[in-house]
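A single protein chain has been omitted; all remaining protein chains appear in their positions.
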Amino acid sequence: MLAQQIVNAISLGSVYALFALGFTLVFGILGVINLSHGGIFMLGAYAALLLISKFFLPFWIAIPVAMIFSGLVGLLIDVLILRRLRQRQASHLMPMIATIGAAILMTSLAQGLFGSEARRFPLEMFNDENLKLGNITIPLLQAGITTLSILLMLLMVWVLKRTRLGQALRAIAESPRAAALLGIPVERLFYLTSFIAAALGGTAGILIGLSFNAISPFMGQPMLHKGIAAIILGGLGDVRGAVLGGLFLGVAEVFAITFLSSEYRDALSFGLLFLMLLWRPQGLFGASATRSA
Amino acid sequence: MLTLDRVSCHFGGVTALDQVNLTVLEGQVFGLIGPNGAGKTTVFNLITGLFPPSEGQLTFQGQSLLGLASHHIATRGIARTFQNIRLFSEMTLIDNVIVGMHTHLNYLIWDAVLKTPRFRTSEREARAQAQQLLHRVGLGDSPLELAGNLSYGNQRKLEIARALAARPKLLLLDEPVAGMNATEKNTVMALIETLHQDQLTVFMIEHDMRFVMGLCDTVAVLNFGRIIAQGSPSAIQSNPAVIEAYLGQEDT
Partner (left out) sequence: MDWSSWWSTYSTLVLSIGVYGLMAISIYITLSCGLLSLANAAFMGIGSYVSAVATMQFELPFSLALLLGTLTPSVVALIIGVPVLRLSGVYLAMATLGFGEVVRVVALNLDITGGPLGLNGIPLLTEWWHVLLALILVLILLNALRHSKIGRAFEAIREDETAARLMGIATHHIKLLAFVLGAAIAGLAGGLNAHYTFTLSPGNFGFENAVDILTMAVLGGIQGLIGPLLGGAIITLLPELLRSLEEFRMAANGVILIAVVLFLPQGIWDPRRFRRWLKKRATHVDA
């Protein structure tokens, strides 16, 4: 029973972590809280759903195409909104408000196009095969979801830590101005970051859609809340922190449902976030949050 | 009036100040000079309580400044200007100066809401004094201009006016004439002379040697976080360690 719960927790937590990873990447590199990340998450899920149920694409094509689609949505938001605010050196309030606007727009479009009811993937997609490890049963689907999100996270960490691209991105995170002086194409890497982050967010949406088999226009908002909680727990802009924050949140939620009443599950992420901010605003891994002159 | 006793300050691995001793006497115009990055601004930041020293004592008028919040230090009578100008650029010149008087406006919220006589007189006097201060620094013509629209030199003058509005006992000036032309420098020089005649204690950081030597009665030299010399302007100018420090800098 406990082992089963741990498996569930890791599975849920890994998808949260994937979502939080994209979210924190944008903050770390662009210095912006992109509140449309939840909307992208939702659109990613719908894209996969449409590709599978309307265009009858196989699974393994639909998912990458939906990922790229989500990435393009993120790129679009960057080009149309964030880029202009960067040029204007607007205060941090402005991108937050504009991306809230983008999130509202996406939710409303999805609602208008697909209706407000939750939609499902075609049932025949899900076979009931299970993996058995001792007395733990893991549905194949759940195993696949967990594996994919962990692989994507490892890929991202590898890119950031080991490649020249990652080195350039880290230089930008440190100081965009200094990076530009070193000849790094800062603006293009901003676009790339927005694309990658959104692709990760969209993937998280597909995976959550698959694992609960329910996709609705409103699924982005609660996820955004969890993402916020995860990256603050880990420390804003810190990749390692976002991953651990997401995992931790998954674990905490699964155990909250088991041991507390389920109504408190949603309060949990924000309760934790609230306490964390009071105790250690910079998060577990963040540098000091209060800078002075 | 102000003493720093074996004050050190470390930022991570960087030692910005190393066992600094300084004494500024009442009524003095005290100058602190030194090459770039020597730690001069850090001295001001410690005095005004922006961060605590790693070690050492800071005392002002016989009382320790350690552990006091910045705004309490300000109310003790220390006002400053900033090397990288920090005006309230969206506010008018006169409002900038009146903000400097904040602690001297003794009315309560209720006075403001009910517009009591105490509120009215206090605001009226503040406005008049602020106007006078603007005149004093040569900015009396357009009190309703926005601070952000001023030229660089005038912004520095406005910062001085704002600091004076707090009626300080000790005025800290961080490079008050940086970026000014010769005429502007002369007006600031004349201004500081009148402040000196009014018995105000001035502690300034400045790179312009003519300015420092012309105004200060004592000069201290900071290099790599250490005080390497202290004395009268003429003694400093001929001090070999000082010449060495400045020459060393020009070499690089």
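Which chain is which? They are A and B, in the order written, and residues in each are numbered from 1.
The rule we apply is simple: a contact is a pair of C-beta atoms (placed from the backbone, for glycine too) under 8 Å apart; a residue touches a chain by one contact, two chains touch by 3 or more.
Please read these numbers as outputs of a predicted model, since none were measured by experiment.
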| item | value |
| --- | --- |
| Sole residue of A:Val65, A:Ile104 or A:Ile136 that reaches the chain not shown, by the stated touch rule | A:Ile104 |
| Residue among B:Thr59, B:Thr75 or B:Ser142 touching the omitted chain | B:Thr75 |
| Per the touch definition above, residue among A:Ile10, A:Ile68, A:Ala90 or A:Ala214 touching the missing chain | A:Ala90 |
| Which of B:Val99, B:Met189 or B:Met213 contacts the chain that the document leaves out | B:Val99 |
| Touching residue (missing chain; options B:Asp5, B:Glu55 or B:Glu123) | B:Glu123 |
| Sites on chain B contacted by the missing partner chain, in the whole complex | 48, 50, 69-71, 74-75, 79-80, 82, 86-91, 95, 98-100, 102-103, 105, 107, 109, 112-115, 119, 123, 162, 166 |
| Hidden partner interface residues of chain A, rising order | 33, 81, 84-85, 88, 90, 92-98, 100-109, 111-112, 221, 225, 228-229, 232, 236, 263-264, 266-267, 270-271, 273-274, 277-278, 281, 289-290, 292-293 |
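Rule of thumb we're sticking to: only the chains that are shown with their structure count from here on.
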| item | value |
| --- | --- |
| Intercentroid distance (Cα basis), chain B paired with chain A, Å | 49 |
